[in-house]
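Here the complex is missing one protein chain, while the rest keep their positions.
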Amino acid sequence: MTEADVRSGQAAGAGGGELAGGGELAGGGELAGESELAELYRAFAAEHLSPLWTQTGDLMPPHPRSRAAAHVWRWKALYALAERAGGLVPVGRGGERRAIALANPSLGGRPWATPTLWAAIQYLGPGEVAPEHRHSQHAFRFVLEGEGVWTVVDGDPVAMRRGDLLVTAGWQLHGHHNDSDRPMAWLDGLDVPFAQQVESGFFEAGADGVTDRSTPERSRSERLWGHPGLVPLSRLGPQRSTPLAAYRWHHSDAALAEQLALEDEGRPGVIEPGHAAVRFSNPTTGGDVMATLRAELHRLRPGTTTAPVREVGSACWQVFQGEAVAVLDGREVALSEGDCFVTPSWVALQLHTAVGADLFRFADTPVLEALGLDRREVG
Amino acid sequence: MTEADVRSGQAAGAGGGELAGGGELAGGGELAGESELAELYRAFAAEHLSPLWTQTGDLMPPHPRSRAAAHVWRWKALYALAERAGGLVPVGRGGERRAIALANPSLGGRPWATPTLWAAIQYLGPGEVAPEHRHSQHAFRFVLEGEGVWTVVDGDPVAMRRGDLLVTAGWQLHGHHNDSDRPMAWLDGLDVPFAQQVESGFFEAGADGVTDRSTPERSRSERLWGHPGLVPLSRLGPQRSTPLAAYRWHHSDAALAEQLALEDEGRPGVIEPGHAAVRFSNPTTGGDVMATLRAELHRLRPGTTTAPVREVGSACWQVFQGEAVAVLDGREVALSEGDCFVTPSWVALQLHTAVGADLFRFADTPVLEALGLDRREVG
Amino acid sequence: MTEADVRSGQAAGAGGGELAGGGELAGGGELAGESELAELYRAFAAEHLSPLWTQTGDLMPPHPRSRAAAHVWRWKALYALAERAGGLVPVGRGGERRAIALANPSLGGRPWATPTLWAAIQYLGPGEVAPEHRHSQHAFRFVLEGEGVWTVVDGDPVAMRRGDLLVTAGWQLHGHHNDSDRPMAWLDGLDVPFAQQVESGFFEAGADGVTDRSTPERSRSERLWGHPGLVPLSRLGPQRSTPLAAYRWHHSDAALAEQLALEDEGRPGVIEPGHAAVRFSNPTTGGDVMATLRAELHRLRPGTTTAPVREVGSACWQVFQGEAVAVLDGREVALSEGDCFVTPSWVALQLHTAVGADLFRFADTPVLEALGLDRREVG
Partner (left out) sequence: MTEADVRSGQAAGAGGGELAGGGELAGGGELAGESELAELYRAFAAEHLSPLWTQTGDLMPPHPRSRAAAHVWRWKALYALAERAGGLVPVGRGGERRAIALANPSLGGRPWATPTLWAAIQYLGPGEVAPEHRHSQHAFRFVLEGEGVWTVVDGDPVAMRRGDLLVTAGWQLHGHHNDSDRPMAWLDGLDVPFAQQVESGFFEAGADGVTDRSTPERSRSERLWGHPGLVPLSRLGPQRSTPLAAYRWHHSDAALAEQLALEDEGRPGVIEPGHAAVRFSNPTTGGDVMATLRAELHRLRPGTTTAPVREVGSACWQVFQGEAVAVLDGREVALSEGDCFVTPSWVALQLHTAVGADLFRFADTPVLEALGLDRREVG
């Protein structure tokens, strides 16, 4: 019997420089008989114990090796199925939302886009109402196309329109209603898988409809908070989540355009040549919009290739407009408007675009940063 | 066909006030034929999509319902098996540590004590050496009995003795060696399951032995940092993890004794009648010893019953001395010295002791607090 | 000889409840002869010592009693004198700025508006240039009227126009030039007296003119930072002072108008009935624009009377438009457009307006808050 046999059972061989696996055991000396060992492992099992030395190398790998794979979902397919669901499945209390989650095939059928992120397409037909509820999980909506829906957040009706980011922070009551005669679909992002892992979730139903069916151009939240660098004296102090419910496309678009214009003038602004980017931020702290979720918009000029970047933590991207190629750990994927893809932890992403592209991105990085677990490698 | 059929598949009925499950669908209207629906669900599956409305209630439960159950491991059994492993399994590079993890039976055979916490008994025979390595996961050791082992942390030998808490923060190189002629066993605590969930783990092997085999009474870390309220001018500023490698029993014991003495004098100090408690803290911030792990010692006078407490997040307890009864969501478990038990998220814990008890506790609460996800209910 | 004589010299009688002064000495017993005491006091003086018990009550008063008095400066007079200076005094290196400071008569001829704040009217004629320099003192400009001047801050030309707040944080190089054919005057605010007290000031001359004479509509700073809730990815992280060089009147005006409109709708927004207010904030932190200076705009509806407020720390106000009456510790002062007044520490201020008024305010409160010394009493 060899030393390697000691680590029998699950133990798969693992390369050098990582915990557990097929390295040579240092101790040496005479090894026990097989039967004694087998009996010991049976005794471990009986007492609900698990020896470290039989763990496979993924317990403590040399660097993050995500159990998730990179994956792409095509907007055309998503939208078509959402539309079909619109005709077949009602929306209301119980099911709560006509939301169809991106279920990363590498995650065993769970409705997770990545190990920590939830992404879904939500579809609301003319006149339909998604009833009010609240949950400790953080949520946002990003609108690829259409308009006519108002999300009512803590009683404040917020119009949803192409390019807008709408925030529903944890424990805010919210429902949606479609005030138009056309259906509307958008991307929902949440931290549901993360909340499930740390088992922090609370949920409460609210009104069966929405509490305010008015359809103002601007929400009250924007009227109080949507002025650059200005905070109302009646609402001072840092708040965990952004008090600004809507980040409008015309602002994002202008900010991205200015960065590229500054680049044209030879001035700082872009993060790398041809690559403008803004982060959505909480005006009471300057940090991320929500404690667990980061959201950004990126604009690439035609002909731009970004530096490859790998980060601890996962992200989900959606092409807002244009076309691009994502290179994920060397694998190329062509992307069109609306397509969604995910980058698992420590998977390198490089973007290239011939015709130019705007991309929306959200990620779990605030979690990692809050705990000092973030790492990043460029190039 | 009924509306409930729409939520076919996995959908289990769920009570009111929670997301997804058996509530009545509000929408109503004419429902699609079964075959159309079945085809839609097949199309979802083909595109790696998962509709929200077929999810069971545990996606967003009204409050955390841990997938882990409370569980108890008996020290006697742990120690006996560790001893047997000491005779059968060598320690060295590859397996790295003779550590035997508490594998909560409700967590499907994984070596997790709770969904976020790793706990293990580690055993090192006379003269044995656990080789040096480092990982981004945070770790500590708590010593129930024995002495004679030095853990060498970033080259600094730290003696391990009964009642001590020894800290190895993320990415510190560390190995252990037993300088005595007797075996020694202790409790290891890490954030391995959490790190695996957020996929943040890095690992690197170091020297095959330990880099300093001296056996000083006090580590250099303690000589610099172990003076109450004093910080060296050469090491100013907040540090993510505590620079103090060892928290000695005689300090902890004195602090607990003083709280009870103050109670006898009618002065504040204890957290509730008969219940003294200290938290191990990072002297550069006053916060937890490590970004993901909280560690505490509790002392209960004979005859004390604590108020029931439920918290978001999970904890692992070990009886350091004395005897106690833990009441976990109403279920009583008698505990003796060395016994370990876990409290999953939102499970209420009440402690009672007739003869008095000291208990060590560690928990993932710093993660929840950093993200604003902590909640707590007393009584 | 009485006990009171012991505290001879400077000792003025002081009321009860405050340190030093005319209370009865508790000790009692036989007192020393006058000559012995006199000799002791001479010995103190010779050794540069000062006994606490002879200090007057203002060493530690029961509450702040500012050495400054409330005072009002009339814009008409300010402007007229600035204009005359424009004709008589050149601007350039050495004198640096044609700035005329408000010198609170209670502060002994020093050019201080309050014990911590500097306020001045600065005047720049057609074509004139105020040369570049930088200082660790923080500065801003608030524009009551006119336009045509660009302040060039770290090489970035920033247009100055009615109602705008322009920020020059500590150690930013800055100069001004008047590109128009008309003179322009504005209010400068700095923390010069505070910096002098804590002796923190550094100063450095820069170019003799300004380094960029272009006259863009918007500064590069605004193009990067002037989008609500959006931060450029190339400039992440908290910055001590705001990176936004200009806060434009049309934004401030809209924010104030919205608060009053929300009040009309019965919604939260104003800080008290008829009283809207915004604070200028650093978008990277949500806090004040500079570490030592707070800046705000207040709008009072016609007929509004505010609650009286007293605060630790001092403030300087300027009426931007409209008319108001300030009641300062009970004393009424009528104010017109452009008039400036100061509220010393712990002096109660109440505002009343028949016709409505907008008021600009700056204060040293960030200093007090950073050190936990802030207190506030309303009503």
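In order of appearance the chains are A, B and C, and numbering begins at 1 in each one.
To be clear about the criterion, a contact is a pair of C-beta atoms (placed from the backbone, for glycine too) under 8 Å apart; a residue touches a chain by one contact, two chains touch by 3 or more.
Quick caveat, the model's predicted, so the values are computed rather than measured.
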- request: Determine which of the presented chains are touched by the chain that is not presented, and list them.
  value: B, C
- request: Consider the whole complex, including the chain that is not shown, and state which of C:37, C:236 or C:307 touches that chain.
  value: C:37
- prompt: Which listed residue, C:70, C:101, C:144 or C:315, touches the chain dropped from view?
  reply: C:101
Task: Using the touch definition up top, pick the residue from C:150, C:194, C:247 or C:280 that touches the left-out chain.
output: C:194
Hidden partner interface residues of chain C, rising order: 3, 6-7, 16-29, 31-32, 36-37, 40, 43-44, 47-53, 55, 58-67, 71, 73-74, 77-78, 81, 84-85, 87-105, 109-111, 115-116, 120, 128-129, 131, 133, 135-137, 170, 192, 194-205, 208, 240, 291-292, 312-314, 344-346, 364, 366-368, 370-373, 375
Task: Please give every residue of chain B in contact with the chain that is not shown.
output: 220, 223-234, 236, 238, 242, 244, 247, 251-252, 254-255, 258-259, 261-262, 267-271, 277-286, 289, 296
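By definition in this document, only the chains that are shown with their structure count from here on.
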- prompt: Among the chains, which has its CA centre at the largest distance from chain C's?
  reply: B
Mean-CA-position distance for chain B and chain A (Å): 27
- line: Multi-chain contacts in chain A, i.e. residues touching at least two other chains, fall at none
